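Selected chains from the complex are presented in situ; the others are not included.
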Amino acid sequence: MGGFFGAALKKDCVIDLFYGTDYNSHLGTKRGGMATYNETDGFIRSIHSLENTYFRTKFEGVLPRFRGNYGIGVISDNDSQPIVVNTHLGRFGIVTVAKIQNIKELEKEMLDQHVHFAETSSGDTNPTELVATLINEGEDFADGIRQAQLKIKGSCSMILLTPDGLIAARDKLGRTPIVIGKKDDGYAVTSETTAFPNLDYKPVRDLGPGEIVKITPDGITVLKEPLKEMQICSFLWVYYGFPTSTYEGINVEDARNKSGELMGKRDTTAIDCACGIPDSGVGMALGYANGKGVPYQRCVSKYTPTWPRSFTPSNQEMRDLVAKMKLIPNRELLNGKRVVFCDDSIVRGTQLKDNVRLFYEYGAKEVHIRIACPPLIYGCPFIGFTSSKSDMELLTRRIIAELEGDPDKNLEAYARTGSQEYNKLVEKMAEHFGLSSLKFSTIEDLVESIGMPKCKICTHCFDGSSHF
Amino acid sequence: MGGFFGAALKKDCVIDLFYGTDYNSHLGTKRGGMATYNETDGFIRSIHSLENTYFRTKFEGVLPRFRGNYGIGVISDNDSQPIVVNTHLGRFGIVTVAKIQNIKELEKEMLDQHVHFAETSSGDTNPTELVATLINEGEDFADGIRQAQLKIKGSCSMILLTPDGLIAARDKLGRTPIVIGKKDDGYAVTSETTAFPNLDYKPVRDLGPGEIVKITPDGITVLKEPLKEMQICSFLWVYYGFPTSTYEGINVEDARNKSGELMGKRDTTAIDCACGIPDSGVGMALGYANGKGVPYQRCVSKYTPTWPRSFTPSNQEMRDLVAKMKLIPNRELLNGKRVVFCDDSIVRGTQLKDNVRLFYEYGAKEVHIRIACPPLIYGCPFIGFTSSKSDMELLTRRIIAELEGDPDKNLEAYARTGSQEYNKLVEKMAEHFGLSSLKFSTIEDLVESIGMPKCKICTHCFDGSSHF
Amino acid sequence: MGGFFGAALKKDCVIDLFYGTDYNSHLGTKRGGMATYNETDGFIRSIHSLENTYFRTKFEGVLPRFRGNYGIGVISDNDSQPIVVNTHLGRFGIVTVAKIQNIKELEKEMLDQHVHFAETSSGDTNPTELVATLINEGEDFADGIRQAQLKIKGSCSMILLTPDGLIAARDKLGRTPIVIGKKDDGYAVTSETTAFPNLDYKPVRDLGPGEIVKITPDGITVLKEPLKEMQICSFLWVYYGFPTSTYEGINVEDARNKSGELMGKRDTTAIDCACGIPDSGVGMALGYANGKGVPYQRCVSKYTPTWPRSFTPSNQEMRDLVAKMKLIPNRELLNGKRVVFCDDSIVRGTQLKDNVRLFYEYGAKEVHIRIACPPLIYGCPFIGFTSSKSDMELLTRRIIAELEGDPDKNLEAYARTGSQEYNKLVEKMAEHFGLSSLKFSTIEDLVESIGMPKCKICTHCFDGSSHF
């Protein structure tokens, strides 16, 4: 997905920018970048690969290079950012959290107008540079951004760094969040409010869908009013968000606790203890233990001292190795126990399968899995969390293909909680993992634990409901 | 403290050595090192600073340089290791987990015999090189090691890498652990059994105090029998050990859960939820929540994606900054609540003070602290965990100085649970932090939760009981 | 100035590209870059700063990343190159040797058409990116390049890397050279023919002024015929060129030897020996010694083992330090001698002044200076060799200002060899340096030693004669 942070202060913003961007690190694994501006030093920009080490490690050495009252930073899951360009609108920097489905068409459209793109090492057009060229078509920033928002299929939130201040623009359907914070010296915008407490910002408000605002140390000016419709991603609460973050006033850990508690209360399976699969399963499992009235026990630990990240490497083999090495079973706690393990979701199921085998090997008597969301039936075209080339990477589709002879058949039925097809699918998944039992949260419970009207939440990956 | 790992296999041991050493990373923050040996390549050795990044990050680039059936690796809290030396006993490599109180006397003794020491950047003698020169005084390895064990005041466990296999020798009083593991291809030794599951080793046994063994892929030969007395450090379970590690058959997380449960059962304070201060307070808090019958809630989260370590930097200012930046309060969960926070221990109390202030600022109605061990009254001369220059860095002594006009007065009374002095001390500490309530575990509960006879456990820092 | 190299081979061209580009290293000091293309790997590109170390040192580590039959490389004196862009003409890479006087106007023209520029760290438009956008205006490559050539004031030679082969285009007035070489596997193009012998290329021909050719491993196709007029820079022979290079069939060392010989033959000053100020004065001094019939002696040596480059750092203070440290006087050879030192030219004269002082200090009885070209009266607007902000950095102008009260007065007279003003100027310069005698080559001798018609050679910096 990716995350960003921007600050516009009366004094130098570099320290806030550095830590504020770092607090978005769990949202991306490929590249990190920062850009600052002030009148005397102009634009200063730096981008580093994050594939081998952390944002902070890479940037603390170059911090003294930066200077500015205004700054933007980004943790990117793919492209190099920030882009800084010179255009007829003046010079500006830009960071995006975006998934552009129609990038090929937009690229062609621009090339035909004799626009050029700087080439990336991967040979593909840099999506953030494309967004910059779309904005460059407009008569002014607000006009250009609104045009870009409307042309892009998928999602795109952004922050621009200009000599006059920041311009923040949330995705037209609000699929990804932007929250504004305030302190004495000015304002910040962020994907994750986790960035606020230690930098002394108080949250002010979330931008509305499609809303475009200008941010200076003196205040917020609305350039374009928010649009009506919202389709914020439910996976922010299920998986992406850090526990201490809050979007649309709803805290991530709180939603996870609630979802676990709802499930624990209704679950009649006889068990000895509950345990979250670190990190994203912990919030749910704590709620579950509480709802069910069993102890929470750390039957498996993540070796956080050196394996902190959950989503790290981009190549599958390394991902498997990391998955294997970072989780450490605790024989003394597993031995002879009936354990419920909670996890956020099942995509391919590769890691979960290894984990389950390990739990049995280390003495677990029964292994039960509880999942914080419904089965993933549809790939995500909006923010790309499944990062899969095809829907067939989803375990559900591979099982449906087996059952129906066609992975795309009868999907609606499989997506309906409690249908015959749904039950069959879950049964096959439990078999696949060799589980004592397997249960998924329902869409209803998920929506209830988030607490917003269903029509405002994107649940496309579970029920195919969402629209572009 | 530091931790080490060694392997003696029928095949190349580099991968096991790399991951096995890495799994000791939570025990040290300064330097990491690895050395391998085989007949054709001889000794290969590399040392890197760990002050800016992780062992794995630093060593994965140089892994192809290493080759060998035998290898040793170390995470060191101070000196550069492994040392590789050429002596009349032949060439050997050595890693230690040691705190040598009488290093100056031993150094002088050796210099007077025209022994020389390679100088370190810090200007001090490298303790591991000193141990190597002490061993070099012996007629053979076992003789030299036993002499070194007897001469050293403090503690010293070690692994030697020789062309004939590894030699492991535990501290003469077993203050720090060494555990042997076995797999099809041979044997490993480690400070932390957390290194075993993912590398497919099964734990075989702990070395006894002072025991010296030779390890080849074919088996373990005892060179010197274990000594009678044991004084294993109780802080291994309170603070140092990773939750999945087990020493003397006793699991770290299990001991922490029990200690928390004992306290939770007896605690009559009215509260809404319990929360561990990450990471070392979590095991206790889970037990406490269970014993007390309240939900465990993550009212504060550590930003693990980039702030994984708990003990990182060596300079105080950076340590304070890290302490501030890595913990993130969750306003939604704190707001209006009466919360028990569990932590491992109170040394200076600087970070705890900041944390408590933060909890109140983010809405907590009451903040109660429960500590997994008794108050720290005496500095540790054995493994140096307090890393303090003087006992006056202990918050307890500063309060005793205030109460008695002398920081060293009446210590026995202050160390006795439930004495008038003890109660006064705890009351003053609670005031110091501004707490709703503060309770410490008792020595009796600590010993019970570990489950070994008190005479085998070092509790010097609580009661001054231990001997050299 | 900068230099470039390109290769189009039937087999992988990376090794040729690496060494071929390196052999242009004396032409620039800021940045080096390489890009390759083949069908399976697409475009691969890398750019490194050369301010601290050499092209080869920086690139040999990344060589394994490159693969391709076609490649371009550059040693740049300012901007980051190669640029790789995606345009309506397709993807292409580009390197330039250029000085664009009207860059601000061209930039504005492009911005007004909603073209954007990626920002550089310096805040200025990257000249090579500007050239790419000018080409992008054309209907095809040849058309776009010819338009760019005609729009640019100053000079611009370039090589493009396309999926179909290289396209090389020499500056419209041939101010900087491009030479084609051939070997069994294909073709190369280079600024410096010094790149050819060790890579087994035989020189084929120089491109004509403004000529545009397409180069594949199978041959050379002319896309645009050469233009009529030529104004090749005479400083290529005086200063820039490596001794073994040849442009328009005229060898650099040979021209230098001839120029020295002409001067030596006519010089009646009584001296003991001649010596070149390393490196660019050596070729002339060898000719001079020969013409004059005195021994050549190395009275001063450059410490080549670690101070190899003559033009290194961009900041003046460092340049002065380097100038001081790299030249080492030889007291034994200087002591009591009357020595002629030859140098290429006098710009600011700072280093020469220090050198002369040193020669006297180390015992020289008389110090005579002979310069390979006439006094520099006019700054260079075409290839920017004086790299000065203003003409006032020229020692000649500072002296003219002193003599005339106006640095711009009477320039024509000062530029005329043998005029009263010329003689006065040379006399003042000799005084400035404290010389026993000072003589400059005449334009006539310079033109004669090069051996081309004067109308084809740019001598603007000496006589202000050249046109745009």
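A, B and C are the chain letters, set down in written order, and residue numbers restart from 1 in every chain.
Here, contacts are C-beta pairs under 8 Å (C-beta built on N, C-alpha and C of every residue); 3 or more make two chains touch, one makes a residue touch a chain.
Note that the structure is predicted; figures quoted are calculated from it, not measured.
S.K.: Starting from the 3 chains in place, I would like the total count of identical chains in the complete complex.
M.R.: Oligomeric count for the entire complex in this file: 4 copies.
Note that in this section only the chains that are shown with their structure count from here on.
S.K.: Farthest from chain B in C-alpha centre terms, which chain would that be?
M.R.: C
S.K.: Distance-wise, how many Å sit between the C-alpha centres of chain A and chain C, to the nearest whole number?
M.R.: Centre separation, chain A to chain C: 52 Å.
S.K.: With chain centres defined as C-alpha means, what is the inter-centre distance between chain B and chain C in Å?
M.R.: Averaging C-alpha atoms per chain gives centres 63 Å apart.
S.K.: Which chain A residues sit where two or more other chains touch them?
M.R.: Residues of chain A touching two or more partner chains: there are none.
S.K.: Which of the residues in chain A end up touching chain C in this complex?
M.R.: It is residues 42-45, 83-88, 91, 93, 107, 111-119, 121, 123, 125, 129, 132-133, 136-137 of chain A that touch chain C.
S.K.: Mind listing the chain A positions that touch chain B in their complex?
M.R.: Per the touch definition, chain A meets chain B at residues 19, 22-23, 25-26, 52-57, 194, 197-198, 242-244, 246, 251, 253-254, 257, 279, 282-283, 286, 289-290, 295-298, 301, 303-306, 308-309, 324-325, 328-333, 358, 362.
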